[in-house]
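The complex appears here without one of its protein chains, the remainder shown in place.
The first chain written gets the first letter, and so on, giving A, B and C; residue counts start at 1 in each chain.
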Amino acid sequence: MSRRRSWALASGFFAIAVAALGLSAYSGASSSQGFAPEQPVNFPHPRHVKQLGMNCLYCHYAANKSPDPGLPAVGTCMGCHSLVAGPRQPIEGVADRDTAAITQLYRYVATFDSSGRRGAIKPADQWSAIPWVRIHKVPEYVHFPHMRHVNAGVTCQTCHGPVPEMQRVYQYSSLNMGWCVNCHVQGYKLADGLLAAGDTAGARAAANVEPKKARYDCAVCHY
Amino acid sequence: MTRGLIAAYHELDALVEGIEALQHRKFTKFTVYTPTPRHEIEHAIKPPTSKIRLFTLIGGLCGVTFGYWIAIWTSDYWPLVVGGKAIASWIPYTIIGFEVMVLVGALSTVYGMFILSRVPKITQTMGFDPRFTGGHYGIYVETSPERLKEAEATLRESGAVEVTNER
Amino acid sequence: MSQPPKTAVKRRDFLKVLGSTGAAATAVGCSQERVEQLIPYLVSPDHTVPGVSTNYATVCRECAAACGVIAEVRDGRAIKLEGNPDHPVNHGALCAKGQSALQGLYNPDRYRGPMIRQGDALAPATWEAALTLVRQRLDEARAANGGGGVRFVSQHENGSFGAFVDQWMSAGGFGAHVAYDPEADLAARAANQAEYGTPWPALDFSAARLIVSIGADFLDGWGASVAHQLSFADARAKLGDAPRFVYVGARRSLTGLNADEWLACRPGSELAIANALLAAVGGAGGGTIAEAAAASGVSEASLQRLADELRAATPSLVLGGVKTPDAHLVAQAAARINRAAGNVGVTIKPDAGLAGIGGAVGAQAMAALATEMNADAVRVLFVRGANPVHSVPKAALFAEGMAKVPFKVSFSSYPDETSELCDVVLPDHHGLESWGDSEPVRGTLGLQQPVMDPVFNTRSTGDVLLDLARSNGAMASRMPWATYRDFIMSRYPTGRGAFTEALAKGLGQGSSLARTVATPTLASTATAIAGDGEFFLVVHPSPALGAGAGANKPWLQELPDPVSKIAWQSWVEIHPSTAARLGIAPGDHVTVTTAAGSVTAPAYLYLGIQPETVAVALGQGHAAYGRYAQGIGVNAVDALGAAYDGGGALALSQAKAQVAKAAGHSRLVTVEGSARQHGRGIARALTAAQLAAGETGEAHHEFIGDASHEFLPGLRAPVANDAQGDMGSQGSNDKGMYAPDHWSGMASRRWAMTIDLARCTGCSACVTACYAENNIPTVGARWQGRSLRPFHTADGAGWDTTPGANILKGREMAWLRIERYFEGGEDGASDFETRFLPMLCQHCGNAPCESVCPVFATYHAPDGLNVQVYNRCVGTRYCSNGCPYKVRYFNWHGYGEVDRRQYAFPEPLHLQLNPDVTVRGKGVMEKCSFCVQRIRDAENVAKLENREVQPDEFTTACAQACPSRAITFGDAANEAWSVARQVDDPRAYHVFEELNTFTAVVYLQKVNHPAGGTR
Partner (left out) sequence: MASLVQPVRPNVATANIQLPGVESYEQVDREIAGTLVPTRGWFLLLGVSILLFLWGAGTWVYQIYWGLGNAGYNPPVMWGVYIITFVFWVGIGHAGTLISAILYLFRAGFRTTIYRCAEAMTVFAVMTAGLFPIIHIGRPWKFFWLVPYPNWRLIWPNFKSPLVWDVFAISTYLTVSATFLYVGLIPDLAVLRDRATNPFKKRLLAVMSLGWRNSEPEWRHFARMYLFLAAFSTPLVLSVHSVVSFDFAMALTPGWHATIFPPYFVAGAIFSGIGMVFTIIIPIRKFFRLQHIVTINHLDAAAKLALFTSMVVGCAYLIEFWVAWYSANEFEQAYFWNRVFGQWWWAAWIMLTCNMIFPLSLFSQKLRRNPTWLFILSILINIGMWYERFVIIVPSLSHEFEPWQWSGYLPSWVDVSILAGSFGWFFMWFLLFIKNLPVIAIAEVKEIVPPRLRSHQVPTGVDVAGHHLDYSPETPGERD
């Protein structure tokens, strides 16, 4: 190795190290993006949303009126699943019911005999709660009012991704601060949001809608 | 194909004489070693001024520009008012500019020294004798094989305590 | 020590709590990776939305006044108490004690279920076992002597509970039920009943031209303080026309500190002064000025001047509220002065008084009960709410008597000195978990409803009593109600349907009080103050802790006493001249010895005490009242004998005492640095004469070379122009949201606050409101101290366990503090003035704290807030150094971290935490945010309703709670907000205006009425 090459190499290593440091800092290494835990009840979003056409707000009922999106009560599930119960009653138009998931649900609301056969559904005050595993979480020092976003027309899929397609829900966005701020500063494009929600016609119609910006003052979210 | 001779000197005036003799006989490719820099040697060789100052100047200018730029750009990138001061206020940013100027200027000066002096060197055996870091002065002459004898004679005449063939 | 909170969610019944919003757990850590569970409701509750608060109107049960409160409930947990604006007593305000009810609700030391004595200790038991045992012992008692040996001691009541228990007792053939209230001003009530025909007439301070209080601490504990304070502040807000206020008493209490003049008399001489004043207004039975002067040590001239003033000023308002054995006579004399001066019906309104506070008994009745018990006449004793073992003098032998009672049942929610002696504990619901009613003023009913499901396995005492009655046929027939709620509803005058409707407001019409109170005969004589010693001992209830009931609530322990500014400690107040004579320095231990006993506590040198008097506050010295109360201070009752006033209450100023320096020294746990302003013009005042002459009072400091500037009238300018105006370049930068024309419009607002020092009484309710709203940790508990040496043993040795250790180090976290500065009186003899100054973050336009923060953790928001971003803070604390107001507080320990020794919210106290406010982790700075969460909430609500935020639509927690209405918050850039109008007041000033900080907090100067001033 020639002398000239050797010190050129040393400088090169230094430059690469600096660049790597910068890039790693930028990459958002601390995000839990992609987190896809197993849930106590393998709730099939595609079945309910895509096939049955249920609205997100049916279960996440507070998303348009509270900072908190709301989690369906067990009673909400049982509103239908007292009838739509595993293999017994077929439902029109849906052939392949995920009986395993429904059985998982019944573990919380029904009696089972020793052989594992399901008995009657217990009265509501004897149900137990389903310990869902939280996926999307911003730290406690971030105040994220769902209703402001939902009412501003931000589609759920913009942030949460194609949940109607997800057999198992995972964290779609990084939820990093830069991710938030970019949207607040650049503005939310309705067309993009509608496209993410699968509404291509609406997206085309909204192509010329001005991006909706939001405040980027620190104390809007951190207090 | 060149050949080299290493001459070790014990006395400074002998070394100076050797340098002047080599110059007189038009030996142009030689390197002088000295345990400590002496003006006498510098006066004998009359070297060109080191180009390090260019590195210093460019490094310093880059530094001060970067210092001001990062401070002003980041202030405007996300404007936040503190203490009622202007969002990008150049007066305090002078400190940043100054410090980065010193940092980059100093590092590029050292970098320049490395480049110009060809350090770090992976090998240091050729044309060098460990005594040159001790009490001895030295000259390493590179020349064509046919002038080798003449060079050796010149060095010995000037008072070299030892002349050895390199390679 | 704090117990780790349970990780599993307790789920006793199906409506129980916790939608998806997790508790406002510690933030600022890096805890994102932890897997968290979301626990859904089983069945969605009606009318509640997760993450959105529901407000329930109910009744405060912390004192007999029974103010109306609104409980803010989020996801099934009460998180904040505020006054009910429609309530006739408190009109939306709420004192510190009332707000701290939440810490009673979530007190970590509450009994978590029924307890039965096993040997020496109480052990957990089931309700069935406990009730069976009680039933059995009641049957035995009934069998023994027809139930005559059963006694029931209850606490202060205001409503139907007393009648309910009476009925239950008589149904069972048991003895009488007494409602024991150690804090009740029974002498004054008796005198009021005798003179005005009502236990507590309404007092209209603003109608008076002169207020004379003879030991009546109407702002700190005498009667319904909140109601008095609202009226008193209105009176003072009349500025030049406000009534002059003269306080006569041996100790200048918080009320006394609000007076324009203090006549320091000897304890026991108040009656002579009252009689002299009575004579001055031409009343019968008065005395002479000379006699009064001789007895009291007040100069004849002063008394004569007061008498002349009283004669001249009509209407006036004279209140007698001393705690001496002749208290009833003083109160009676005061009432007669009022009658003679024609004040009755003008400043004293008997028709509109507090109706429901009658019917309580004092320590005298407890002493009588003790005598019965010692005579073995009591077989079963029920105690609910009261703690007589702590508050009745030892001479009455109450504890000894209890030991002779075969079966004692406590309904106490907390382990206290009395319940620890009981055989069975049937813990009652907290007031916020129970049904009930009250009659605060005649004709209005306050309705109490549970605002959340019980925290612990407790039961309402009413329901327990009904349950016990059900097992006995005779009792069951006379107690036919299924639940106590049924009983309350059955008594509601307009029926059940109306009751349910009225619940929404918490108020109903009508009266359910069947009680007729006989006019008492007041004893015409009383025992004199006697005993050995050259000093008088004055014992007084603590404004925050009362007679001791507040001691287990860290907010109240942490709240500095409004007078001495001492927390987590007992102290002996001594006049500086006396202390100098005895060689006592502040903090030196002093033993006060009376015939009945002695107490030893560090000395606090106080100008506001008569030189022949020493004073000790009640409230501390608990042997058993939970982790926050135990081992702190001394119980002043230990120095009191069995002397009572004409109302049957314990005479707190009853004896002469010897005062001696004792061995030892404790640093006073005070938040006071210097009690003097050193001429710095921080808390300013002007006299009524100056105000009338249009003067601005104390000129503000002009420094040589100081940048000259005008007072910013009205803070009109949006912040960006404030901040950038003269100093910044207008054109050079992209100002973003700071540009006034930015689409977000943030820069068009300027959140600001005015604090009217003429109204502020220093009561400190705002301080507690701030703690409650902003999740401020209390730091004075014994386990929260710092490390004293490198190695610790498991029992905690090596940690500083002095109560208030952190406060000794100046580490209190109160975002809002009340500074109490004395003016004058440096010679120790002349009268002095006190100025209270609520000090909080001033949200400076040119904030010195902001520019020094290296990471923008504090910066100026476009709407004028000085924002502190906790999660960005790295804790350099440079901002605090920059702040001239010293309003920034640092998390020295992990007060918000569950696994740290210093954790401030031991389970279940953490359930109170406001989910809208981040709980700060250790190592970050925090400070007043102007309740930014309320601003954001108002903006969110307005947006949901598609409108703008309306003027005065919301306010900060401190302003909301303030019983003086001294604080106004709003947008100073918009004339429609009242704050924008108030900043134009000629009394307005900024603290340290000369520092060019352009603060957003504007103070309005106090107005004094010195003797001989213009009226």
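The definition used in the following text is that a residue touches a chain if its C-beta (ideal position, glycine included) is under 8 Å from a C-beta of that chain, and two chains touch if they have at least 3 such contacts.
On a predicted model such as this, the values are computed, not experimentally measured, just so you know.
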Missing chain: touched chains present in the view: A, B, C
Touch with the omitted chain, as defined above, among C:A504, C:V874, C:A976 or C:A1011: C:V874
Residue of B:K29, B:H43 or B:K149 touching the missing chain in the full complex: B:H43
Selected from C:R496, C:R581, C:R680 or C:R947 as touching the chain missing from the view: C:R680
Among C:W435, C:Y885 or C:F930, the residue in touch with the chain that has been omitted: C:Y885
Subunit B, residues in touch with the chain not shown (by the definition above): 10-14, 16-17, 20, 31-45, 47, 49-50, 52-53, 56, 67, 70-71, 74-75, 77-78, 80, 82-83, 85, 89, 92-93, 95-96, 98-100, 102-103, 105-107, 109-110, 112-114, 116-117, 119-124, 128, 130-135, 140, 159
Interface with the undisplayed chain - residues on subunit C: 28, 672-674, 676-680, 682, 701, 703-705, 786-790, 806, 809-811, 817, 819, 821, 839, 848, 851-856, 859, 872-878, 880-882, 884-886, 889-894, 900-902, 921-925, 992, 995
Residues of subunit A (touch criterion as defined above) contacting the omitted chain: 21-22, 25-28, 31, 174, 176-179, 181-182
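Criterion: only the chains that are shown with their structure count from here on.
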More contacts between chains, B-C or A-C: A-C
Separation of mean Cα positions, subunit B and subunit A [Å, integer]: 62
Cα-centroid distance, subunit A relative to subunit C, in whole angstrom: 46
In subunit B, residues with contacts to at least two other chains: 78, 80
Multi-chain contact residues (two or more partners), subunit A: 216, 218
Of all residues in subunit B, those that touch subunit C in their complex: 75-76, 78-89
List of subunit C residues in touch with subunit B within their complex: 719-720, 722-724, 727-729, 732-738, 845-853, 856, 858-860, 862, 998
In the complex with subunit A, residue positions of subunit C that touch it: 9, 11, 13-14, 19-22, 24-28, 30-33, 35-44, 49-52, 736-737, 743-744, 746, 856, 859, 861-863, 865, 867, 869-872, 916-919, 929, 932-933, 936, 940, 943-944
